[in-house]
Each structure stands twice: as C-alpha cells, then as structure tokens.
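Note that one protein chain of the assembly has been removed; the remaining protein chains are unaltered in position.
Labels run A, B and C following the written order; every chain starts at residue 1.
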Amino acid sequence: MSNSFGNLFRFTIFGQSHAPAIGVTIEGLPAGSPVDLAVLQAFLDRRAPGKSPLSTARKEADIPELLSGLGPEGRTCGAPLTFLIRNGDTRSGDYEPLRFVPRPGHADLPAMLRFGEDRDYPGGGQFSGRLTAPLCIAGGIAIQQLELLGIRVEAKILSIGGEKDPERFEETILAAAGEGDSVGGVIECTIHGCPPGIGEPMFGGLENRIAQAVFGIPAVKGIEFGAGFLAAEMTGSACNDPFVPGPEGSIRTEGNNHGGILGGMSTGMPIVFRAAVKPTPSIALEQRSVDIRTGETVPLRIGGRHDPCIVPRAVPCMEAAAAAALYDAILERRCSQNGSC
Amino acid sequence: MSNSFGNLFRFTIFGQSHAPAIGVTIEGLPAGSPVDLAVLQAFLDRRAPGKSPLSTARKEADIPELLSGLGPEGRTCGAPLTFLIRNGDTRSGDYEPLRFVPRPGHADLPAMLRFGEDRDYPGGGQFSGRLTAPLCIAGGIAIQQLELLGIRVEAKILSIGGEKDPERFEETILAAAGEGDSVGGVIECTIHGCPPGIGEPMFGGLENRIAQAVFGIPAVKGIEFGAGFLAAEMTGSACNDPFVPGPEGSIRTEGNNHGGILGGMSTGMPIVFRAAVKPTPSIALEQRSVDIRTGETVPLRIGGRHDPCIVPRAVPCMEAAAAAALYDAILERRCSQNGSC
Amino acid sequence: MSNSFGNLFRFTIFGQSHAPAIGVTIEGLPAGSPVDLAVLQAFLDRRAPGKSPLSTARKEADIPELLSGLGPEGRTCGAPLTFLIRNGDTRSGDYEPLRFVPRPGHADLPAMLRFGEDRDYPGGGQFSGRLTAPLCIAGGIAIQQLELLGIRVEAKILSIGGEKDPERFEETILAAAGEGDSVGGVIECTIHGCPPGIGEPMFGGLENRIAQAVFGIPAVKGIEFGAGFLAAEMTGSACNDPFVPGPEGSIRTEGNNHGGILGGMSTGMPIVFRAAVKPTPSIALEQRSVDIRTGETVPLRIGGRHDPCIVPRAVPCMEAAAAAALYDAILERRCSQNGSC
Partner (left out) sequence: MSNSFGNLFRFTIFGQSHAPAIGVTIEGLPAGSPVDLAVLQAFLDRRAPGKSPLSTARKEADIPELLSGLGPEGRTCGAPLTFLIRNGDTRSGDYEPLRFVPRPGHADLPAMLRFGEDRDYPGGGQFSGRLTAPLCIAGGIAIQQLELLGIRVEAKILSIGGEKDPERFEETILAAAGEGDSVGGVIECTIHGCPPGIGEPMFGGLENRIAQAVFGIPAVKGIEFGAGFLAAEMTGSACNDPFVPGPEGSIRTEGNNHGGILGGMSTGMPIVFRAAVKPTPSIALEQRSVDIRTGETVPLRIGGRHDPCIVPRAVPCMEAAAAAALYDAILERRCSQNGSC
C-alpha cells in the first residue's frame, strides 16, 4: 500500500494536514530494541518549522505521543509502535480559494481527478509536507537501530538554488523569499559503516529501496548514487573503482564512483546518494491556473504560510528515508543466513 | 521478494547467466488480455546482442518459449504467463579466473560476501545483464496492454560517453572499444497518453515505482523526472508549470518541468524521465583487484565477450521497466473506483 | 506483517491491552466511500463487554476516536482512516503474579520465549482479546461497503459448550462460571448476496483469505466451509450440489454443501462457514503451571476479570473478519477486469 514502506521493518503513515492528527505505525522492530524518545525528539526538531524567519509561520509542535509498543524501560515489547501528532494551528479557510483552482507544481490537479470532490484539500491534505514528520519518526527510530550496529547516516545540503557556497545559502533563500518566490536544492546523504553484502539483487537492491523511499518525500525529482549522472560521461577504466586491501582482511576501493553499492548490495564503502529537491511550489507571486468549474484561465495568488525553501527541513527527511530502507534490508539479510531457528 | 516487481501486475524473474535457463512468470493480467507474441519478439530483438560489431559476440537467440497462460487465440486465460529462454553458447571456463578475484564495478565482491562459496559466478550469475531479457518479456507485454489504452512508451539515447550528437554515438563507442575500454550514457524515456490521476500518494507514486523498477536494470546509477536535477537550481516561479485549458475540457501545463507527475500521480502531460547508465564494468584494459584468498593486490584482465557500451541495448529495458510500473499502477487505479463488484 | 490483513483493503492493528491506546489504520477504501460512524458504533457495541453479568467487569467504553481519512460529509477522502481507542480501567497489578508463570491455554509461554523479558504481559499485551475491537472497526467498515453492494454478513452461535439449544446458552455459561470454569462454542457465519466469481485461485481463494482472517481472532481452533468435515464422510454424488436454473438467467445449486465457494471463488450461493472457539483459558479454578525462574511446578489461580465465555462477543468479530476478507477480494476483482484506465 502506498502509505507503507518496507518489508520487515515496515511503517504505515496516516493523517492529513488538517485532520485531527497525523501519525505512524511501525512494525518489525525486534522485541527489546531500545528507542530513546529524547534523541528521537531532537531528530524531529531538525525537521520542525519555525526555527528561523526562513520557514513557515505555522506552529507545529511536532511532539509525538507514543500510543503503543514501548515498555517502561524504553525498549520495544514486540508489538507495533504507534506515534501520534495532533494537528493544531490549522487555518483551513486559507485554502478555500484553492478548492477549484489547482496550484501549479502541487498535487492538486491529479488529486482532484483521482479522489474526486471528497479529497481533503486544506493544507494539501495527505500530500502535505507535514506528512514527513511521521516519516522522520520511523526513520529516526531506524537511525537509532543503525547506530547500535555502528552505522551512521548523515545528510547535508550541497546547493541551494544553484548556489554551492554554504555561507550564501541563507542569503539565496532570503532573496527568493523577498521576491515572493522560492528555491530548491540538492542534498547529499552518506551512510558510514554499513557492512558489505546488505541488499538484494534486482528489484530489492539498496538503490531501488532507497529511491522508493526518497521519492516519498514531496518535491524530490531526482536521485543518483555515487558518480551518478556523471558516470554516464566516464569511461569504464575511469569509473570502475579498483579494489585494494583494507584493514583487518577487508577489501576496499580506491575512489567511490559506485557510491558504496554494486549489484544492489553494499560493498562496505560509504553509501552516497544525492537527491534533487525542486523549489517550493507555493509562492506568493501571481501564477496562472485554470478554474476546473469553468475551464477558464484564472490568476492565482497563494496565501497561507509557506517555506521559501524546504531544503533545510528536507535534510533529516533524507536521512530518515535512507535509514528506513537500509535497516529493512539489514533485517532481510538476517533471515537469509543458514543456521538454527 | 527481490526478484519480483509489482503489486497487481506482478512478475518474477528467475535464472542465471549460465544456468539451464532464464525466464519470468507474470501474474495479474486480466483474463482475455491480448498478447501478440510476434510483436513481443520484435521488442525483445531490440535488446538482443549480436546485431552489430558493437555488442557482445555471445549468441543469445533470446527466443522465449511460452509455457502457460495464453490461449490458442492469443489471449490470456487468467492463469500466470510463464516464459522460458534456454541458455546456450555459455563459456563458463572464461570465468574461472574470476572466482576469487572480484571485478571492479561488478557485483562480484558483495555477492561473494552475501552468498558465499555457493554463489553462481560464471557469466555474472543472477547479476548478469542477461536477466534483462525476462524483464523485457514482462515489460513488453505491459507495453502491449498500455497501447490498447492509448498509452505509448518510447525511450531514446540522449548521450553516450558525454557525446550528445547521435551521429557520433557509434564513433564514441568504437573509440572506447578500440582502447579496450567502455562508455556509458543517458537514456530518456517518455510516456505519451497516460490519463491523469494514475499513481498513489507517498511510497506508491509513479516516481517511486518507476525508480524501483529502473534501478533493477544493471548499471543504472541515477534517475530524474522532468527537469530533475536542474529543477534544484530553478526558482519556483520558473519551475512551476502554469495550468492552461486543454482540448475537450482537459487541463494541461505550459512546459513540463514536472515530468508529467505531481504528488506521485500522473497529470495527463507526458511522463518524462532520464536514467544514467554507467560504462560497462567489464573492460579489456588491465585493472587492479584483490585476490580474496590472499588479500593481496593482483592485476586483472577480463577476458570473455562484453559490450563496450550497453546503452543501446538498455533502451528497450528502460521502456519495459517503465511500462511494467505504469501498468501496475493502472490496475491499482481500477480497484480504487467505487462501483459494483 | 502479522498485524496487517488484506492486499487492497488493508488494515493494520496496533496497541496492547494496557498500553495508552489500541487502534487501527485502514487503507484502500476508494475515495468517496461512505462511513456511518453511528452504525459503526452500534456494531462495536455488540462486541463490547459489560452488557450482562456474563462478561468481564472491565469497563471498556470502546468508543473510537477518528483521527484521519473521513471528510465532514462522512465520506472517505482517499487517505487512510485511523481510529484510536484509549485504554482505561486497567489493573496491571492483577498480572504481576503472571510475569513468570505462564497461564495454560494462553500465549504467555511462547510470547516469553519469542519476545523475551521486554514483552508486555499485563492484560495479555498484544495477544489480548481487546485487540478484536480494532478488528471490528475495520470489519465494520467493510460490512458497510458490502451492504452498499447488496451483500449481508450475519453470524450466529450454533452451540455453547456442546449445548445447541439457544435457550440454554446463558444457563450453560452461568453453570461454568459458577464453577470458576469457562466454555467455548461454535459460530456460524453466512454471507448473503455475494455475486459469483469473487476470489482468486489457489492461495488467494475466499477460503484461504477468510481462514487467515478468522484465525486472527484469539481462541479460534478450527474453521470449515459448507459441509466441512462432514463432507469428508460423504460420497461425491451426495456432496456435489447439482446446478439448477436460477432467477434472471443465473445458475444456482440444489443444496449448499460447497458453502458458496468452489475453486476459491464465490458461486453466487450463500457463503457459509463455521468456526470453533475454545473455552476462555483464563479460569478461576486452580491450574498447574511452571515458574520459568525455577522450572518447578506451581499451582496457578488466575485473578483479574474474565469472560466465562467469549463466544457471544466473538460473533461480531467473525462477521468483521469475513467482511474484511471478502471486501478485499472484491476490490481485487475490480482490477482484473479489462477496460479503460
């Protein structure tokens, strides 16, 4: 189902932007897995808005309530974990003008045609970026499990609106915001410490899984691993990473054009991918749309409160998506080993 | 499971490069669906090697035998379709030197660690590009179903080794081959005629599904939709495609930076994606690797018969992967409609 | 995942008996499906305890809170439905003596070995019969959809503790309760109005699906369809139901030994199955168990509040399980039809 991700570590996201709540149910964590709620909250805080003048003025406390699955010692009991975040500070009225006028770059038009008049449009409904909060809960818990295995997931911004100098990121965002416009960017995510041999062949490869998860983050329009699109311009002799002896009998590569993945499986080198995030489609500048009742072109000015750039808030989402995909593959790896029951 | 793709239109690939056979079982085609085997063969021929001096000298007839699922009138009976391709002209001896020396850029090293000494390494085993033949069978049948719905899938090469002039593609490949080297390239795939509202939110979106399928094609290292990575450098006002009235009450967009997909769902505009294919890792030039028995660096020269550039043969694979993903989403769309049983 | 059921109409149950809450997320309802919360509550009330001196004294209001997925008009918006029931009136202390002494007939022993010391044991944790409340929410909603299609699901008690006279059911239960003992029973469920051709071959048949759902109700130890175990004693000529012309060009059978299902698919005759419910394992009578700390036999007297017979409360659960399984198969049937997108 489209709201779920994963085979063995599986989470199901529910809720809409202006419904009573959003949340997530997480299955497959082995009983006894530690979950540190304070660390999780700190992770969620990286996604939360309202930290700076650069993000939406909507106040989202994003403090999840735990409903099930965790014992008093902070370890999973074997039942699914469910977390709930109440929606508050909603201003559904802001969206009334958008009921029949789809916003360019948004899911509005296909959602109208797909779900009909019963679709929940205020705040973007189930397509709201707010649904990345439950993704970060599931992924944040996966990150905690990976760290126990010595695996660390770390994403960072490579560029904002084409600007690659981190010191000028804020300036670039403010410039766009000042014009009632928005900017996107590129995020790079690196996973350190993943042992080799994780991932499955063909459609269960790490690239397939991570891509499936990452495209679940709204606004992502591309993903590449290792050298990615640049590899398409290289010769084999330049692109292939030679194998060299590593510490303790391991084998490593010189260079990492393969991004830590060959044949869908980890090689033991850092897993590296980059994702392209398009500019926030909700902008204050006037745009052209069509009123679906009349079929006529209408000017559209989007009110409401929107981030001029969601890239900074998408950084932990990228880590969450990658961690969930990897941890799922690690659980799957366990059951492919011969042994006792 | 990693050898399967799809929820409702689901196919499962089996076989290894030098096993007795490879093949595919395809489930979920409605009974009565027409399958034209001659058209399918013509599609498979586009993937087959041996057409020009540019591809591997291994002769792969790639003529599938139909085992089940199709009636005498060429329509499905409701049972799964299974196709078989016998492997022949295998020269497993070519691979003996590679048993303990992983080839750079190949799945060898993680496969050694993942599957142990029982892994099937000759010809690349289950990681062989040969396994794209059954993918093309499943996808080729999906293409036929899509065409009945007025949907057309078409891929083409955008660049080879960085060269963007189609008239110089062959020259670029021959130059690399002449040096015992290889080149990759970029393929663009466009789907025309897809109605709006196909695809599911979040992890079941068209981007997620197509990406999961496309990364099942060996050597793919990146995928982008619409403006893709370029979108990350644009402002929202430039990236958003304005809505305009289309023919017969439809709504279209000016421009197609969104690549025909918003919120994971089709908009009615052409679906456009590009995939980066890395250069063939098997090259004649000497490379460095490590003998896993001794842990020492060894020089590696790969014999056998290999394509200096697999991009031309990957074109129909891209169409197959995209078609399978889209047709699966279309079947899922059908059951989301209210109505009678 | 074990907490989920269904392919297209899919629900995921969460919570434990003494966790903050239990609940369910329901995916796959077509947008615009009507859900009548008052009718749903009336259905849940049939499962709720506390109606008579015969059921547990634990007060479970069982009034679910809707968190997402339903619009103000009472129709689904296309996003998952999530319902929450807060746990209250828990007396976890009742269970402390049971931490190391598994109750005969309960999941305690395998749960200890499966989930270890972090398992949540008070109230039976995730194995509590209380988890049938969310099952009834999902199934109750499926029942509402089936009724719109003219399909009616109805279960009734066939016997209690071997007694087949409904007028003596209460007496039988009271007699067992008076002795600190418990009784089970047999429930028969009939589905009227299901059109023919629903269900899939082999492992996706209606029998397979209904059985998988029904064994999710605690205490069920057997299921049979149509003549069931009696069919094993019949001759083919007696067991086969002859086909006869029905109204409006339909075909019906004389007799219904096949229970409305042949080859896993509905025939158009009433679907009939019976399930065996074992007696409540929690009884006041002293039993023998083993203290897992010492490995020694200990006498066990179970305190707490328990139903002397859960059969009456299991009746709506049976309807819920059957309806969910059937509605899922109906959605799957829709996407097996040729047609437009």
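Annotations for the structure displayed:
Here is the rule we go by: a residue touches a chain if its C-beta (ideal position, glycine included) is under 8 Å from a C-beta of that chain, and two chains touch if they have at least 3 such contacts.
Since the model is a prediction, treat every value here as computed from it, not as a measurement.
Summary of contacts with the chain left out: across C:P49, C:G259 or C:P312, the touching residue is C:G259.
In the complete complex, the hidden chain is touched by one of C:L131, C:V315 or C:I330, namely C:L131.
With the whole complex as reference, residues 1-5, 13, 102, 104-111, 113-114, 126-127, 131, 159, 161-162, 176, 181-186, 196-197, 199-205, 207-209, 211-213, 215-216, 218, 220-237, 239-245, 249, 251, 253-254, 257-259, 262-267, 276-283, 285, 287-290, 292, 295-297, 333, 336 of chain C touch the missing chain.
Listed here are the chain A residues that touch the chain not shown: 7-8, 28, 30-33, 78-79, 149, 195, 198, 201, 330-341. Contact between chain B and the absent chain runs through residues 1-4, 10, 12-16, 19-23, 25, 27-28, 31-32, 65-69, 71, 73, 75-82, 84, 111, 114-120, 125-126.
Here is the rule we go by: only the chains that are shown with their structure count from here on.
A simple rule picks the central chain: find each chain's mean C-alpha point, then take the one closest to the mean of all protein C-alpha atoms, which gives A. To fit its Cα atoms onto chain B, chain A must turn through 180 degrees, a value rounded to the nearest 5.
Inter-chain spacing, taken between the CA centroids of chain A and chain C, is 37 Å. Note on chain placement: the centre of chain A and the centre of chain B lie 25 Å apart, centres being C-alpha means. Chain centres here are Cα averages; for chain B and chain C they lie 44 Å apart.
Contact of a single residue of chain B with at least two other chains is seen at positions 198, 201, 333, 336.
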